[in-house]
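A single protein chain has been removed from this complex, and every other one stays in its place.
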Amino acid sequence: MSVHDFWTPFALEPFINALIIGLSLASIWLVAALGLTIIYGTMGVINMAHGEFIMLGAYSAWVMQFFIGIPWLLCLPLSFFIVGGFGWLVERGLIRHLYDRPLDTLLATWGVSLVLVQSVRLIFGGEPQYIDVPDELSTVMNLGFIHIPWMRIFIFFVSLGLVAMTLAILFKTNMGIQIRAVMQNKEMAASFGINSKRVYGLAFAFGAGLAGISGAMFSGLKTIFPDMGLGYVVEAFLVVVTGGGEVLGSLATAGIMGELFSVFSYFTNDTFGRFVLFVLIVIFLRFRPQGIFTPSMARR
Amino acid sequence: MRRVNLYHDKRAQWAVYVVFFGILAIIPLSMDDPFTMNQYSRYGVFAMLALSVSLVWGFGGILSLGQGIAFGMAAYGMGATMQMQYQDPVNDPIPSFMLTNELEVLPTIWEPFWHTHLGLILAIGIPVLFFVIFGILMFQARIAGAFVAIMTLAMLGAWYNMAYDMQPYTAGFNGISPPSAFVAFGVEVDPYSNLIYWVSLGVLCVLTLATKALLQTKFGTIVQAIRDDPERARFLGYNVAYYQIVLFALAGLIAALAGLVWVMITQFVSPTSLDIFFSITMVIWAAVGGRMSLFGAIFGAMFINAAQSYVGDEFQATWFIILGAVFIIVVRFAPKGLAGLFEYVFGFIPYRVRGTSGARGDAHSASE
Partner (left out) sequence: MAVILDLQDVTKAYDEYKVVDGFNFQVEEGELRCLLGPNGAGKTTTIDLITGRQKATSGTIMFKGRDITGQREDKIAKQGVGRKFQVPAVFKELTVRENFQVAFSKNTDPFHNMIRLGRRDGRERLRQVVEIVGLQERLEEQGGNLSHGETQWLEIGMVLTQNPQLLLMDEPTAGMTEQETQQTSEIFNRLKGEHTLVVVEHDMAFVREIADVITLMHLGKTLAEGPMEIVENDPKVREVYLGTEGITDAA
């Protein structure tokens, strides 16, 4: 690359393509961040092992398909339960004891992530694995100058579906109402007889399960390898923190971030686009650490 | 006379430092293996990084996951300085990686690195300046806790991408490998020699003792007070953000010096110096050794890295599982790390002192 072709001039058709890629990227970040949103929003826990929960979801889908022969589409919900169960264990064994120490939770979950990556490497090896997806999803949709793999369209709609499902669970089910009550005021929820420990456990498991389902889904898009979680976790965090730990906040931020990144990348390139995006987020958090929708809590 | 824990005796602490660095200083005299010396010099750099984490996090309460920013920036500055020491202004003015990237003239930002002194000043000054600006950005807005961790992490990720992307200036993924060793004051610092070891140890020793001394000043007490309760400190009249910015910049300075020495040792700098994993690993060293003890942190860094290289490459996965598990246990059960364990054990050793301030005529010595 030479400096002179660093800047790409504007052209309509590739630009529209870039916007579509941005949407697709946004949906991927959204799915990756959804589980984290529940966990961060409910308990204020920064779960650094979230990327590894995604990785576990991908590997469990791969194991189910490779050793048992379960079709990929069926692996998605199964991964939800496998990783969700695992998350429940992590919450009981570790997170539960660190609720009043948020920084330590961040570090302890980083330790969990280290153990998970290396354990998977030890068991399944470090080489990338592939998964078979239904033929319909492995082709590309051609619409004039627009070319999108069907898999990306699938992920886009599933991500919206998962958001809708999460909102429905949060607002319509008994468990969701309890989660939201604890989110808003732990003491008051306790006085209404809500067992916040149980709610935390369920919320963490639910968030982990969502990570599992997204991992299983990503396995259809890219190869699977032990370190793959790191590729999602930083972006997922930024989505969640910028979104203020709310589902709709994450939805909005993922959309904005995806499009901004895609547009920057269109004019320059991927890595520089990511640089600009990260710097913008740091500056945004400087002025609105409470996130995109939450009213300001600053000194006034 | 009053019973105290020997662990808290300031004079005993200084004595431990003197003995520790004294022993480390004479290691090269008993072995003459250039590769081992190079290896040990690297541990010195890791110890500096753990020191910087201990200062900013253990004593200042600021969990920075972005110490690698200062480390990496300084490493690139040093890489550029060493590269330009090799280049010839007349016959060969442009580093070869730039030529392969179709650059015909030396970029302006590389020009200052023709001068070694200026290069060194920039290699240290730019990261420290960046930490000051970044610190102002965060601490003026009273960003704290996990948000600092996330913001430093995002910033680190941004610089990683930058180093990766600006290939004509940074050699991208391949990194810069200056062909010759660093020369300062007419002396060549051969990376495979006893000299490099003493340089690394010397910098570590000076930084450690300076930090130790700093923490015993009133500034040191105040930053710890701010760690415990920033609100209380604020209502006592302290500009908390100002203190945090200064502390953050000092930790950045230590990490930057580590980056400088690192490139002397390795003759190589690449985006891996800005890797997220690397920066979090520094936190693990400090946490396992004991973040609230400078000695614990540097010992943790040296011990973990020595153990890691002893284990060897074929058992790396197992090693990291053990390290991760140890880290979880430390965070969960022993936030003060190995140093905290020592503190606990030392509590059982009967040890009495005369009221130390009494000797200096404090009116309340009798009651102490």
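Order of writing sets the labels: A and B. Residues in every chain begin at 1.
The rule is simple: a contact is a pair of C-beta atoms (placed from the backbone, for glycine too) under 8 Å apart; a residue touches a chain by one contact, two chains touch by 3 or more.
Because the structure is a prediction, the values reported are computed rather than measured.
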Study note, to complete from the structure: Checked against the full complex, the residue among B:Y238, B:F278, B:F303 or B:F346 that touches the missing chain is B:Y238
Exercise for review: Extract the touching residues of chain B with respect to the undisplayed chain.
Suggested key: 2, 4, 214, 216-222, 224-225, 227-229, 231-240, 242-243, 246, 292, 357, 362-364, 367-368
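Here, only the chains that are shown with their structure count from here on.
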Study note, to complete from the structure: Seen from chain B, its contact residues with chain A in the complex are 63, 101-103, 137-138, 141-143, 145-147, 149-151, 153-155, 157-159, 161-162, 164-165, 167-168, 276-277, 280, 283-284, 287, 316-318, 320-321, 323-325, 327-328, 331-332, 335
**Study point:** Residues of chain A touching chain B in the complex
**Key:** 1-3, 44, 46, 94, 97-98, 102-104, 106-108, 110-115, 117-119, 121-122, 230, 234, 237-238, 241, 269, 271-272, 274-275, 278-279, 281-283, 285-287, 289, 298-299
